[in-house]
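One structure, pasted below without further comment.
One chain of protein is taken out of this complex; the other chains stay put.
Note that the chains are named A and B in the order they appear, and that numbering of residues resets to 1 at the start of each chain.
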Amino acid sequence: MRENNSFTLDELAARAGEYVTCVRGGQVLISDVCALYPGQMNAVAFADAGTRRALLVQTAAAAVVTTSEQAEVTDKPAVICTHPRETFVHIASAFELSPPVAGVADGARVAPSARVASNAAIRTGAVIEAGAVIGPATIVETNAVVGREVVVGEGCYVGRGVVLEPGVRLGCSVTIGPGAVLGARGFGLVEDGSGWRGMPQLGGVFIGDSVEIGANTTIDRGALDDTRIQDRVCIDNQVHIGHNVYVGGRTLIAGCTGIAGSVTIGADCRLGGGVGISDHVTIADGVWLTAGTLVPSDIPTAGVYSTGLKPMPVRAWWRCVAGLRRLDRLDRRVRHLEASLRTNRDS
Amino acid sequence: MRENNSFTLDELAARAGEYVTCVRGGQVLISDVCALYPGQMNAVAFADAGTRRALLVQTAAAAVVTTSEQAEVTDKPAVICTHPRETFVHIASAFELSPPVAGVADGARVAPSARVASNAAIRTGAVIEAGAVIGPATIVETNAVVGREVVVGEGCYVGRGVVLEPGVRLGCSVTIGPGAVLGARGFGLVEDGSGWRGMPQLGGVFIGDSVEIGANTTIDRGALDDTRIQDRVCIDNQVHIGHNVYVGGRTLIAGCTGIAGSVTIGADCRLGGGVGISDHVTIADGVWLTAGTLVPSDIPTAGVYSTGLKPMPVRAWWRCVAGLRRLDRLDRRVRHLEASLRTNRDS
Partner (left out) sequence: MRENNSFTLDELAARAGEYVTCVRGGQVLISDVCALYPGQMNAVAFADAGTRRALLVQTAAAAVVTTSEQAEVTDKPAVICTHPRETFVHIASAFELSPPVAGVADGARVAPSARVASNAAIRTGAVIEAGAVIGPATIVETNAVVGREVVVGEGCYVGRGVVLEPGVRLGCSVTIGPGAVLGARGFGLVEDGSGWRGMPQLGGVFIGDSVEIGANTTIDRGALDDTRIQDRVCIDNQVHIGHNVYVGGRTLIAGCTGIAGSVTIGADCRLGGGVGISDHVTIADGVWLTAGTLVPSDIPTAGVYSTGLKPMPVRAWWRCVAGLRRLDRLDRRVRHLEASLRTNRDS
């Protein structure tokens, strides 16, 4: 969703400062950003060093953000730079919808003992429970719930319908997608005579600075200590993070990944989508896991790990699986052949 | 949840019109639908051509919807037809809970600049933000949020606690299950000096007509262009669909499936539960994927694909896995045997 303002290409290039080498035709008026192909009139697109040149020729965009080599292909207005993608990120931010004004909206409910910074925005239907603290320039969106004693830092964005349970503390510049739940009780159980009984879950959730959390993701609170997500971690949608998990700085976690209780994940890791990690597993810094990888035990060394299979037509796959089930026997048959051959040779 | 009205079997059969061959004992009063076994007095059940005849004899149901062959097994009142399941769908709809009356409920909050059709229903706690448009005969349920400038077509159902972020446009007759989130920002990141930074996500989500979306499912908005879900697509619960994904018409997506950014899925596909598709993958029309299949690369031809394994008792499975890890060596051993045999023969 974007704002419909207009800027000259020069004004836009100025937002990317250091990245830009020069601007060609900087007076052209730009009112939107677009994809390179097919492109959009009055909008600016971007092309990397690797982009096919034909697309640069054919685009309907009014201007492009690109490298000096690629810029030679077209005579359109252009922002010429060494890192087109990063430059484009800065330019595009000019068109992001500016948030409505600060203050507590009509229909929001703030408990008397809660403290809300004067320039924070609490949208309609949002609830700030007793003792909670909302930092400056933070937005709590429509129908979000900030539970008792929760602390939200400066410049955070708490999305629509988010639930922050008691015991959650957010750093600064944290973004939480719609429907995410932080601080629910962990899946810690103990057997008594008649069945399962929940272990008390008295810890909290600590989220560092500049963390991004996706829609409908869940992060449980710790049993005694906190669940901890360090600075600049990015978490996609529908991820589940169990109680007492630790995630090191700058790690990326793609959608639908499930991380069981008491897992430790290092810094600068990258987890593909649908990864599953069993409880109490420790993963070193710099581990990359491809999509769908299951991790039942520790990974002590950085590197790329995988258990993924490419899908095969079912019949071919069934033959594979049948072979897999006969592997043990095949091994014995080969051993037998080796023995026979030795006997033959010896005799 | 159903309404407790009564109808004659004739009245019910009339709802299925074209499908029905004839009705036997059409004056019987029916006040509910039920499963064939054990069945329920005063209710109507259905039996396919393949249903075991013993169940038709034993059912406690007051009447059955079935084929002419199956109808011979019993002398109960019956709606006789060629497609019992489809006929039953029409009959059962008579008992579906009718929605309460239209209008903006007490406790709903509609922004002054939003436009709500006069026969739409906005339930209590629902929020319609600035500039949003709600079409005729559409229901926005309790505590749902329709974000700024969102457009909802005619005859849609927006479930309890749903969040539609700015940039979402729904066609007509779209059904969205409780807790679903459409239009959250995608997981598009770019590395700068100190870590990850979110790419601007300025696109929207376009949903065609007669699309069904399940509970707690998430569909992210596009980065520049829209994420697009075409007409008559059906999506189950807890599915994640990333930014800039395209899903072709009439495709089915079962629960817990994760689809990464910029994936293209053809029309008339069927994705089993828990499928995972990596970013930028293209899948042809008419591809069926069995449950749990991972798709790391394009599938250019229609057909059924799989990577699923049947679970084995752990000890047997461990032997399989050990064999799998020794496969490379086994291959070498066989090659060695082949060479030896050739030598033997030649000498």
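Criterion: a residue touches a chain if its C-beta (ideal position, glycine included) is under 8 Å from a C-beta of that chain, and two chains touch if they have at least 3 such contacts.
The model shown is predicted, which means the values in this text are computed figures rather than measured ones.
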Which candidate, A:Cys22, A:Met41, A:Ala54 or A:Leu189, sits in contact with the chain we can't see?
A:Leu189
Missing-chain contact among B:Gly161, B:Gly203 or B:Gly242 belongs to B:Gly161
The one residue from B:Leu55, B:Ala111, B:Val133 or B:Cys234 touching the chain left out of view is B:Cys234
In subunit B, positions touching the absent partner
1-2, 33-35, 85-86, 89, 92-93, 95-97, 100, 106-107, 124-125, 142-143, 159-161, 175, 177-179, 210, 212, 214-216, 231-232, 234, 236-238, 249-250, 252, 254-256, 272-274, 290-292, 308-314, 317-318, 321, 324-325, 327-328, 330-331, 334, 337-338, 341, 344-345
Suppose we count only contacts with the excluded chain; which residues of subunit A make the list?
109, 125, 127, 129-130, 143, 145, 147-149, 161, 163, 165-167, 179, 181, 183-185, 187, 189-190, 192, 194-200, 202, 204, 216, 218, 220-221, 224-225, 238, 240, 242, 256, 258, 260, 274, 276, 278, 289-290, 293-297, 299, 303-307, 309-310, 312, 319-320, 323-324, 326-327, 330, 333-334, 337, 340-341, 344
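The criterion applied here is as follows: only the chains that are shown with their structure count from here on.
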Whole-Å separation of chain centres (CA-atom averages), subunit A against subunit B:
25
